[in-house]
Structure formats: structure tokens, C-alpha cells
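The structure appears below as C-alpha cells.
Our next item is subunit A:
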Amino acid sequence: MNSSVSIKDLSLNFGAVSVLKDLNLEINDGEFLVLLGSSGCGKSTLLNCIAGLLDASDGQIFIKGKNVTWEEPKDRGIGMVFQSYALYPQMTVEKNLSFGLQVAKIPQPEIDKRVARASEILQIQPLLKRKPAELSGGQRQRVAIGRALVRDVDVFLFDEPLSNLDAKLRSELRVEIKRLHQSLKNTMIYVTHDQIEALTLADRIAIMKSGIIQQLADPTTIYNRPRNLFVAGFIGSPSMNFLRGEITKQGEQTFFTANGVNFSVADYHTPEVLQAGRKVILGVRPEHVKVNENLGAEVHDATVDIEEPMGADNLLWLKHAGHTMSVRINGARRFNPGSAVKLGFDMSLASIFDAETELRL
Partner candidate 1 sequence: MPDTIALKNTDTGIVTDKTLSGPRGPKPKRVISPRNIMLYGTLFVAAAYYLLPLYVMIVTSLKGMPEIRLGNIFSPPVEITFEPWVKAWATACTGLNCDGLSRGFWNSVRITVPSVVGSIAIASVNGYALANWRFKGSELFFSILVIGAFIPYQVMIYPIVIVLRELGIYGTLTGLIIVHSIFGMPILTLLFRNYFASLPQELFKAARIDGAGFWQIFLKIMVPMSLPIFVVAMILQVTGIWNDFLFGVVFTRPEYYPMTVQLNNIVNSVQGVKEYNVNMAATILTGLVPLVVYFVSGRLFVRGIAAGAVKG
Partner candidate 2 sequence: ADATDLEVTHWWTSGGEAAAVAELAKAFDATGNKWVDGAIAGSGGTARPIMISRITGGDPMGATQFNHGRQAEELVQAGLMRDLTDVATAEHWKDIIRPSSLLDSCTIDGKIYCAPVNIHSWQWLWLSNAAFKKAGVEVPKNWDEFVAAAPALEKAGIVPLAVGGQPWQAAGAFDVLMVAIAGKDTFHKVFKDKDAEAAAGPEIAKVFKAADDARKMSKGSNVQDWNQATNLVITGKAGGQIMGDWAQGEFQLAGQKAGSDYTCLPGLGVNEIISTGGDAFYFPLLKDEAKSKAQDVLAKTLLDPKTQVAFNLKKGSLPVRGDVDLAAANDCMKKGLDILAKGNVIEGTDQLLSADSQKQKEDLFSEFFANPSMTPEAAQKRFAEIIASAD
């Protein structure tokens, strides 16, 4: 696959504040790339640089092989969808869709064709004569996507398009965007801080922190093999459980020891890197902790601190050897706070990080 958007050594400063630092990123043709990171990490800034709405301080941006670093936004072959929809409030939906095309002096029949196509894809034909104020949030966002659609561009940029919608609508539109990508096969760059969106939509996820990409990989890898402690903690809800301890050897067996409790790490996917004496952090996802059932060889004692039933799932907060540990179990299984339970860990799915570099071992 050839690259559709390619960013080379991009830096951006606001005055003395450096927001993006020597950032490199290659996005393949037709790929759905999600930029994920907490608030203020520079996601929007990066997207705005790609769109040409911010001038890079240094570095280059190529779209479809063309250096567009100094091009105007309209000449970059991009369409953009914003969190606040950014529909022109005084124009009808139809006018919103066609405004950019009219500015570009595209002949009217062509405009009509494109508007018709976009509104069909997004099923907004009945809304064409309305103004944005007369639309619901979901409809507005659909129109906003339509406005990017009619531009007939190679690359779509989304800046948290679903953040302003309520949970229900969000999950509905998420599916629609996914479907849209499957049918259009355009390159899409999608900014969010919602990990569910990232995991469900992305071909690849770029996790950012303070303007630096921490890991760039497909969702499964990110979830199961986080490159460092930050990524591991950022992805997954509730967060991965972290235990600080060290590697010990007792005879042949290697253990992870924390607060005097030993955990066998024989099942860890790369046990060979675990030298004794190394200070490490063990990370276990809540769904990889077993309670009372399928416990495996090693069993630990714990008490239930809090129970959070969430319908399909049930979340337990357990007290175990001085830690609090979250565990996700089936929603049908219920425990009372204070009851004693047995724990088992699925060490083959756990992650172990160096305590110093915080990189995964």
C-alpha cells in the first residue's frame, strides 16, 4: 500500500510552548487511523496542521505524495468534520452542503449530483430544506459529514465528531461512520479521546501524549500488547490493574513478587526476559482476573470492596494483598461487599513493564 498522508518531522509551537515535536506519521491509502489521547495532548493541533488550518513551525506534510505544507486548506484534497458540527447556521442543509462547491465554482448540475449522492448515503434527503437549528444533534453531525463528503476528497479528517452526542446516538453514529468507511474506502483520520471509538473504528490507532506518538498499531495489539505503561493504563475501562514489585527466582521457578505475595510468571508470553531482581510493574486487565471460577493453578484470597453492576457485566473492586483490584465478571454473577473470594490470574494475557523505563518487557 502506498501512503496517503505522510507527515515528516512536524513541529508546532504556540509561542514558547511546543505542542508537537518532530512528529512522523505515515497513513496508508484507505486506512482508518485514529488519533487517541487525553485532552490537550495535541490531537486537534495535528489534525489542524494536516488540514492547513495551522501553519507548521517545521517539517513537511504530504498528501497523496504531494507536498502540501504551504497549500491552502481547500487545495489539499481534504474534508473535515468538527466536534461542534460547525454548520453554517443561517443556511439550509442543502446550502450547507453546496456552499463549498459553489465557492469553488463547480457547475450546478455537478453540485446537485454530489449533494444528492451524499444525502442519499447519509439518509438526510428529508432534511435538505431545514436549517441546522431545526435538526437534532445526530442529524447535524450527519450533515457535517455530508459536507465533507460532497467535496469528493481523498482524506477525511474527523475531530471528535461524536463527543457532543449522548451515549446512545454516539454508538449509533459510530456504526454509521464505520459503515461509511467500509463503502467509501477513503483514508480517514479520526481524533477522539474515547477509547471505545478508537478500538471499534480504527485500522490503526496512534496513541498520543504531550505531542508525541506513544504507540502506533492495530487495536488488538494496542489492547493486548501495550508498548508502555502509559498506553496500557490509557486503554481499557476500568484501567488495567498495576502491581509494583520485582522478579524473584525460587529454584527453577520465576515469580513476580509484590508485598510478599508471589505470582508465577511461567505463562508470560516472553518469560525469558524476566531476570531475577528486576524491578517491574505487572499489569492485568480486569477481565483477565478470574473469581471463584476457572481459577487455574494459582489461587489468591481477596475480599469484595465494592460491586458495580453494569447490566451485561459486573465490576468488582477487590482488596487483595494491600492493592485494590478491579475485576470484570459476567453481569449475572453477583457478590456482596465484604464477602471473601478466590482469585486467579491469566498470566499469559498479562503485561510486565520495566519499573524504570516503563516499557513493556
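How these were chosen: all candidates are chains of the complex that A comes from, given by their letters.
We take it that contacts are C-beta pairs under 8 Å (C-beta built on N, C-alpha and C of every residue); 3 or more make two chains touch, one makes a residue touch a chain; residues count from 1.
Source: prediction; values computed, not measured.
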For subunit A, the touching partner in this complex, picked from 1 or 2, is candidate 1
Listed in rising order, the residues of subunit A that touch candidate 1 in the complex are 48, 51-53, 72-74, 78-80, 82-84, 86-90, 99-100, 103-104, 144, 147, 151, 159
